[in-house]
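Next up is a structure, given as structure tokens.
What you see is the complex with one protein chain gone and the rest in place.
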Amino acid sequence: MLKQFLRFMLLLGMTQSALADLPIDKPGRIETLPVPYPNDWVIVHDVAFDHMSVGRFMVLDINGGDIKDFFKGSFNGGFIAAFTQALKKPEMYVLEHYYDRGTRGNRTDVLTIYDRATLEPVDEIILDDPKLKRAEILVSKFVISLIDDERFLLFYSFTPGTFVTVIDLEKREVVNGVPLPTCAGIYPTGKRGFSSLCGNGSMVSFQLDEDGQVTEQGKIEPFFDVDRDALFERPAIIGDTGYFPSFSGAVQEIDLSGAAASLGEQWSLLNDEDREQNWRPGGAWLAATDSTGRLYVMMHENGEEGSHDYPGSEIWVFDPDSKTRVQRIPLTLPAIAFDITMGDAPKIVTTNIEMSLEVYDARSGEHLNTIADFYHNWPLLVYASQ
Amino acid sequence: MLKQFLRFMLLLGMTQSALADLPIDKPGRIETLPVPYPNDWVIVHDVAFDHMSVGRFMVLDINGGDIKDFFKGSFNGGFIAAFTQALKKPEMYVLEHYYDRGTRGNRTDVLTIYDRATLEPVDEIILDDPKLKRAEILVSKFVISLIDDERFLLFYSFTPGTFVTVIDLEKREVVNGVPLPTCAGIYPTGKRGFSSLCGNGSMVSFQLDEDGQVTEQGKIEPFFDVDRDALFERPAIIGDTGYFPSFSGAVQEIDLSGAAASLGEQWSLLNDEDREQNWRPGGAWLAATDSTGRLYVMMHENGEEGSHDYPGSEIWVFDPDSKTRVQRIPLTLPAIAFDITMGDAPKIVTTNIEMSLEVYDARSGEHLNTIADFYHNWPLLVYASQ
Amino acid sequence: MNWLDNLTEKFSRNVARTSSRRGFLCGLGGVIAGGSIMPLLPVARAADAEQPGPPTVDPGDPATYEYWRNCAIDGYLCSCCGGTINSCPPGTEMSTITWIGTCKNPGDGKDYIISYNDCCGKTSCGNCFCNRNEGDRPTYRPHTSNDYNWCLGTESTAYHCTVNLILGVAIK
Partner (left out) sequence: MNWLDNLTEKFSRNVARTSSRRGFLCGLGGVIAGGSIMPLLPVARAADAEQPGPPTVDPGDPATYEYWRNCAIDGYLCSCCGGTINSCPPGTEMSTITWIGTCKNPGDGKDYIISYNDCCGKTSCGNCFCNRNEGDRPTYRPHTSNDYNWCLGTESTAYHCTVNLILGVAIK
């Protein structure tokens, strides 16, 4: 820095004529992004709760020092869009809709396909079946899922009839609408299928054929009490096992490897002291995993009926094999959602209650960075970039 | 209050069975607004600068104590819409456009006509001439004007060719596009005409016939130096006279009563002391009048080149007949725009630099109210409701 | 809609960070612990009314977070948007398909079934965001889940604000 400054003073000392004119800039230059994105990039959904017709997804480098370092680009998503991304091809999917007069007029539902490098929409699939309109749910990543090696994209439809719509991404068209009983959530299951949790505390499973038609169905009879201790519909899926936290702090394992889901073990996130202090899981996105398969759950103290959305003050880390807590990570500010980056140096990225992002080392729990200045945005859900 | 409280305690003392059930609520009730709006209502344009596709207009009672008292309703405006309102019929006009994919795709330009009582769009006029696309200008009320007893609506088009588009509101269609030299602003002039300021410091005028076609043109040869002391294109129009402040603090009167505009007197807003302190007019909306025809101009100290948009710390009030300042109104917080309500008890409503509104008695200058809590909005321009 | 009750935090970082994280400011009301049922502004409606019959009580300010009928609300209160506790703002349309909560009226001690109806067709109101989740359940039981956009059966599904209607007294 000093060296630079001395050089600069030296230059100032020259006569002006000794300095060449700055070069003329070429117009029309547009940036592109490296593919795959580095491990430390995340995609953050700005839901724009007060301008829902024009939400967006921001591509951020969590190592950034200030906004010009961390902001890599953005792409739009209309009306609480749903988002998922392929890992085997450079495509990202935004399930959204538009009205031809902003918030009124004729509605067009569309799956927009973005290129990861250019952040341009490269294709769209029009979704015009009125009974298959997507559910607008603010914070569930499991309203949309890729299955069958990323060939089929499934999304949850709610009109309020309930369906899972099946899109064949190769054919770029809707090939099926699977009617659900009163259920929600799309958890990839077996070779080419999915499971959903249901309102009576049961779970249903479906396997599809190569045309997206249902070939097999399965069911787990009611196994939890929605009134007394509901399961969150937002599990962490580690390998083929879904870890579904309950409102009170239990974890229900569900094996998703077979043609139909099957019940695994149930265990508790809490010890006696935790129970005394009424620790509970909660938040907009409250469970995640990392490349080593640990289970992370966001927790708050003094839980009670209705506290399942409360911000979490800590993230607890569990070894799912031994079903023991291996770490407690206190958060600098309570958070409403988080995700964990992939790779050998995983990092926790939270959305805190000030709608800033915070970055923690997932191993040590150390606070690494705060990404703020989202003045007019709602950066609600964090997605690891791969 | 005490009486109410005693009654309440009495009721609590009754057995529960002595209290009747609260009545069942009827679904489907929608509020409507009184027409004409009271004098103390204003319409505020939330330009939504960071979500431009979905700006809106808020109808507010400036006497409100908190948000539930002052917020009367809202209607949308896409992409820095332009707004004007009829006084003789309950219509409000929003000049806007939409893309069928939010911020991309096919564009539709439209003049949307809202009913004042229901805040519903009751009609729209599609504007599909590509050379007459409206100018998107953030803060000029004079990009749109009603003339001929509210029969014709004119708006400024910029592609970057410059036109004034003429809409016949009775026929609900575009009837003309008047080509302009490099000029802007639409100031109603004479029986059925308008004038515009031009880039060379001149002014042009046009009269239209009953079909919206040009019948007469006039011109004021260059009368000011745009580089040395530009006139703001945002005058206060009092009676048939436009009062155009200049960047340095002069006022140019322009007579708009005839078929063509003609030059009036030029005078200064400043005395020697003001000049020493470098007082200048400035702001997003900096001039207005009231029912008694006084001229209000928003002023800032220590002006300089480029300060014409600076927030104003005072509003100065002038008697345009004697061309003398009759009052200085210091603002509680510097403001970027203001308007004045009509009627016998005019009030100044400012948009301050915190994007809250403040209300002052226009006679005494007394600060009356602050209307805040526009968390995610840009309530930039204030319109008196009539 | 859900989890968005932290907005005011963002704009009031100078407010003591030690204040309750559970209940968040709503409109101009204060932060109230979720369990509180003491009415702040007791209003004995029937006592002022003229019809005969036994009186009713409905304590509290509908434009606040803590008002009893808001026990499972999740969105902008229409009372702050040009509507009222049970009517939509001008130019919007009331959804006929809703989620349901059960809220205790601290005035008469009775549990009421409350229908939360969204008002639809204009961009978000933006005022008085409130989120309370007593009795809220996940999306697999839709009729008690406030995470959905319930602007359904309306011409436009664009969400503006939420009213709450009494459907009746809950049967224990």
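Labels A, B and C are assigned to the chains in the order they are written; within every chain, residues are numbered from 1.
Operating definition for what follows: contacts are C-beta pairs under 8 Å (C-beta built on N, C-alpha and C of every residue); 3 or more make two chains touch, one makes a residue touch a chain.
What you see is a predicted model, and the numbers here were worked out from it, not measured in a lab.
Participant: Touching the hidden chain in the complete assembly: which of B:R104, B:K131 or B:K191 does that?
Facilitator: Only one listed residue reaches the unshown chain, and that is B:R104.
Participant: Which of these touches the unseen chain: A:K72, A:R192 or A:K347?
Facilitator: Reading the full complex, the residue touching the unseen chain is A:K72.
Participant: At which residues does subunit B meet the chain that is not included here?
Facilitator: Contacting residues on subunit B, toward the hidden partner: 49-53, 79-80, 99, 102-105, 107, 135-140, 158-160, 162, 182-185, 196-199, 226-227, 230-233, 283-284, 300, 302, 304-311, 313, 333-334, 336-337, 353-355, 378, 380.
Participant: To test your reading of the contact rule: which positions on subunit A touch the chain that is missing from view?
Facilitator: For subunit A, the residues touching the absent chain are 4-5, 7-8, 11-12, 16, 18-33, 54, 56, 59, 66-68, 71-76, 114, 117-120, 373-377.
To be clear about the criterion, only the chains that are shown with their structure count from here on.
Participant: Greatest Cα-centroid separation from subunit A: which chain?
Facilitator: The chain farthest from subunit A, judged by C-alpha centres, is B.
Participant: Measure off the straight-line distance from the CA centroid of subunit A to the CA centroid of subunit C, and report it in whole Å.
Facilitator: Distance between chain centres, rounded to whole Å: 28 Å.
Participant: Averaged over CA atoms, how far is the centre of subunit A from the centre of subunit B? Could you give it in whole Å?
Facilitator: About 43 Å, centre to centre.
Participant: How far is the middle of subunit B from the middle of subunit C, if each middle is the mean of its Cα atoms, in Å?
Facilitator: Roughly 34 Å, centre to centre.
Participant: Quick one: which residues in subunit B touch 2 or more of the other chains?
Facilitator: If we look for residues of subunit B contacting two or more partner chains, we find 54, 76, 375-377.
Participant: Touching two or more other chains, which residues of subunit C qualify?
Facilitator: 7, 122-123, 126
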